[in-house]
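Have a look at the structure that comes next, please.
One protein chain omitted, others in place.
Up next is chain A:
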Amino acid sequence: MSTADTAAPPAARRPRPLAQVVLYTVLGLCAVAILVPFLWMVSASLKRNNEVLTSPIRWIPDEFQWGNFTRIWDQIPLGTYLGNTVFLSLVITLLQVLTGSFAAYGFAKVRFRGRDALFLAYIATIAVPWQAYMIPQYIMMQKAGLTDTFLSLILLQAFGAFGVFLMRQYYLTIPDELCEAARVDGLSEYGIWARIMLPLSRPALASLALLTFVNTWNDYMGPFIYLTSNDLWTIQLGLRSFVGQYDADYAMMMTGSVLSVLPILVIFLLGQRYFIQGVATSGIKG
């Protein structure tokens, strides 16, 4: 978040120590309040089932039940679910980043008639709720025999307008003189995209890739509508079914939740800068 920090207002007056203490206390309380559900989730995942909902709450389990984390693999086909989710997330992210950045070059750096009207159509659909056209989409998939396949979800999610939009906004910040110079040197438009724009837009590519990956990983509605066979389910569907199946097994439900959030936490910690930049760019520059 270095960019955010450098842009922060300069400390005009030296803060007094007391004010500092008060500020940190407030911030600390806010952070705890926001993170408490996660703490509770981890704590419950390490308890015996009958210890999860007690009054008063015991935050630290008497005896850590690490066994929950091995037992869950036998109770639901978690390995299959995780594998499916990783596969879908990777394929969709790759396609979205590739086609999105490719199309963005056309929108940002090549001038031709009808370009801006076409781009407007792209943006307009970002504002149309998916729910408004999910029925025709579903009928098309059904007619094509693609419901209950990974292909349906890949087709639905890999060509989103969001990626085109995000990448175009970034390409606009890259000076045209650079492309012009490359053209004079004899590079084709495709060469400019591959050899100049792609390397220069690494931060935006990272933002788009991370946001797409996490969105696909977390997506519930798409798999919920399209995937009915248990062996195609994603981790989110598995987790949800677990709730119905073992309604009273609270500790297991929390163990499953922890396992579904853990990969996202790792990715978030590694790339939080790109997440936050991606959100800020797509929002503000729009």
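By our rule, a contact is a pair of C-beta atoms (placed from the backbone, for glycine too) under 8 Å apart; a residue touches a chain by one contact, two chains touch by 3 or more; residues count from 1.
Criterion: contacts and distances are computed from a predicted model.
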Protein that the absent chain corresponds to, by UniProt name, given "ABC transporter permease", "Ethanolamine ammonia-lyase small subunit", "FAD-dependent oxidoreductase" or "Transcriptional regulatory protein AfsQ1": "ABC transporter permease"
Of A:108, A:166 or A:204, the one touching the omitted chain in the full complex: A:108
Touching residues (missing chain, whole complex) on chain A: 1, 4-5, 7-12, 23, 26-27, 30-31, 34-38, 40-41, 44, 52-57, 98-100, 102-103, 105-116, 118-123, 125, 127-140, 155-156, 158-161, 163-164, 172, 176-177, 180, 183, 189, 193, 214, 217-218, 220-221, 224-225, 235-236, 239-240, 243, 250, 253-254, 257, 260-261, 264-265, 268, 272, 275-276, 279-280, 283-286
